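A single protein chain has been removed from this complex, and every other one stays in its place.
Chain lettering (A, B, C, D, E, F, G, H and I) follows the sequence in which the chains are written, and residue indices restart at 1 in each chain.
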Amino acid sequence: MLTAFVLINTLPNYIGNVAQEIANIPNVSEVYSITGEHDLIAIIRLENHDQLDDAIPGQLAKIQGIQRTNTVIAFRRYSAKDLESAWDIGVS
Amino acid sequence: MLTAFVLINTLPNYIGNVAQEIANIPNVSEVYSITGEHDLIAIIRLENHDQLDDAIPGQLAKIQGIQRTNTVIAFRRYSAKDLESAWDIGVS
Amino acid sequence: MLTAFVLINTLPNYIGNVAQEIANIPNVSEVYSITGEHDLIAIIRLENHDQLDDAIPGQLAKIQGIQRTNTVIAFRRYSAKDLESAWDIGVS
Amino acid sequence: MLTAFVLINTLPNYIGNVAQEIANIPNVSEVYSITGEHDLIAIIRLENHDQLDDAIPGQLAKIQGIQRTNTVIAFRRYSAKDLESAWDIGVS
Amino acid sequence: MLTAFVLINTLPNYIGNVAQEIANIPNVSEVYSITGEHDLIAIIRLENHDQLDDAIPGQLAKIQGIQRTNTVIAFRRYSAKDLESAWDIGVS
Amino acid sequence: MLTAFVLINTLPNYIGNVAQEIANIPNVSEVYSITGEHDLIAIIRLENHDQLDDAIPGQLAKIQGIQRTNTVIAFRRYSAKDLESAWDIGVS
Amino acid sequence: MLTAFVLINTLPNYIGNVAQEIANIPNVSEVYSITGEHDLIAIIRLENHDQLDDAIPGQLAKIQGIQRTNTVIAFRRYSAKDLESAWDIGVS
Amino acid sequence: MLTAFVLINTLPNYIGNVAQEIANIPNVSEVYSITGEHDLIAIIRLENHDQLDDAIPGQLAKIQGIQRTNTVIAFRRYSAKDLESAWDIGVS
Amino acid sequence: MLTAFVLINTLPNYIGNVAQEIANIPNVSEVYSITGEHDLIAIIRLENHDQLDDAIPGQLAKIQGIQRTNTVIAFRRYSAKDLESAWDIGVS
Partner (left out) sequence: MLTAFVLINTLPNYIGNVAQEIANIPNVSEVYSITGEHDLIAIIRLENHDQLDDAIPGQLAKIQGIQRTNTVIAFRRYSAKDLESAWDIGVS
């Protein structure tokens, strides 16, 4: 499972409409309007890397009202239960 | 339920250790090492706004090896099922 | 009580008109034209987090003449009277 | 009455202590830990412009643990009651 | 006496015309075309803080051809003759 | 006569001392502590271009407590009295 | 096959040594010293996404002399031979 | 052999079409849609420096839909096999 | 003799034409298309400071297709032959 975060800027009065359209793209698991320099964050969860191009430049980035997207991809998820073993096997 | 995203920069060789410590803070639901200008993203889910100060400046920002944090808070979550009704009631 | 600060850039000759319209949004307690890279700052005080989306992306960001908004939310307010007790209970 | 906003970055584990010290500077009316790229915002209200230098570079900026300050000063406050008359007299 | 510096960006072929119009605003004491990322700097000298809003967002920022303004206000002027006494009374 | 503006960042608790030392450099006509991302602005007025290197990298930039300087030089000063003739001779 | 580009800043006199160490990390196919704001670019080619965390935060980012890394990951490779068919099937 | 990397921003819905056109420019060896603040990266390999101007400002930068390009040129390629000898001859 | 460097951004498909027009401005000694975030650099050599305003805001910045200019002016030229004497007379 691969997790991507897309930070999105829209035209000022398109925030809600763009968010709704993104929420309906397959594999988009969460979309939020947010504080800070970006307007929206979308979380996309995919089975494999090859689906990224279709989901982000292929669908999300083409929604009307979007000005700029910046995608961040997770290398690895860290879980609370890993802590003890982490020290044992020297993960850092 | 309130969702916060914390973008984190660490000293270059502390990425893994900081991630493990964050994963064990209560209310941190996900932590990932990531591509781009930041090193880690943490997702924090809280019952109410008053818990933010303890979780982020109070605990997360004090972990050894962190250089800078930038917190983004969700205003609202958009769901796929909202789309049809959105057009009906004029949400934008 | 939750406090949000919205930093706003407008088209150069819309500063005054945008400021007046913001001042009339419910829950906006103060609006100022300011020095520096932004044109206006608005202070919004709300009973709870759920009102943020309606006040900021829902109303403020849609005012004509606004080019960009950047919202900052307070985690916690520090008061002068907290100082002595802070050292007692180890708040930092 | 003059209003100034000071955006402050601190060393990561000094946020709370710096906030407490700022809260005790005379003329500081509010101090908050905040989301975004800065750690704290302080609101200073003064009778006249000549008090700014003593309050900000003179006192606030010298608190231990502060890395950088960026002061923003209000030109003018806009009030909700101004709206109707604004259109009459051509304020923009 | 209060001193403000306004850093101005104009459309590329409006530099000279904007500079001339600024030079004729009351209280503008100096205007220069400049090197670096901004096109013009204007120095405004005023009797009191209340005149800033009329001079800068009210007049200067509305000149045709201006794209962006960034105002910087002086806290305090330091003079050569202050040096000796500074050390005596501990000014820093 | 040549006019240069030097924007200066200092260590947080050196603002006043650096300002005093700058005020005593020959040809420095004004020094101010300021709002915004820089701490100080110095105005230097010189007879000719050859004096700049000695005044700025040679003296000013070496003062203890300075972290960074950014010099801006005036191309030309615009005066209020130029306006009418400007339109006549097509200055722009 | 997955392609990642790592943009790297080093301490000024470590450029060559860091480049040599990166060149010996498995799966690093190319390393170059470069013009512009970064010092080095490394191209990493991997069989699958799960190997990224070990290669970049796990090995590359820990090399002595590195100050900052910024990883960019390819969504999809475009080939010259795709052009004609692209128009046929409406790829955009 | 000279290697250049071109980082490209396009209008949001032109990413795919611009990528395809770049892939067909002679000497372009690879083109990818990418994560992060840019939309595309192109790798160009040339026999000599004189071919750069024709390939990049002459052809690539003129493709419809491109907003901005930033070219980075390799000084030198480091290879895994260089390591042992590097220490011998003092390359750094 | 005074040396100025002008860093220029143009509309993407105007790079060559703008460069040619700049090359024909009197006192422009060199013009190059370049790598990095700017498109062109022009080197201007003048007898005295008063000629800068006419050459740069007066002529160069008005060429069609230019979006932004950033001028950098030399304080002093350092020559290889200065080295030995530099240490003797304490130049730094």
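Structure notes:
Criterion: a contact is a pair of C-beta atoms (placed from the backbone, for glycine too) under 8 Å apart; a residue touches a chain by one contact, two chains touch by 3 or more.
All figures in this text were calculated on a predicted structure; none of them were measured in a lab.
The residue touching the chain not shown here, chosen from F:Q20, F:S33, F:Q51 or F:T69, is F:T69. Hidden from this view is one chain, which touches chain I at 3, 5, 13-14, 16-17, 19-24, 28, 30-36, 38, 41, 70, 72-80, 82-83, 86, 91-92. Where chain F meets the missing chain, the touching residues are 4, 53, 57-58, 61-62, 66-73. Across the interface with the omitted chain, chain G contributes residues 12-13, 15-16, 33, 35-37, 39.
We adopt the following convention: only the chains that are shown with their structure count from here on.
At the interface between chain C and chain E, under half of the residue numbers involved are used by both copies, so each side presents largely different positions. Averaging Cα coordinates per chain places chain D and chain F 27 Å apart.
With centres defined as mean CA coordinates, chain F is found 46 Å away from chain A.
In chain G, the positions touching at least two other chains are 35-36, 53, 57, 70, 72-73, 75-76, 92.
Each chain pair that touches appears in this list: A-B, A-C, A-D, A-G, A-H, B-C, B-D, B-G, B-H, C-D, C-E, C-F, D-E, D-F, E-F, E-I, F-I, G-H, G-I, H-I.
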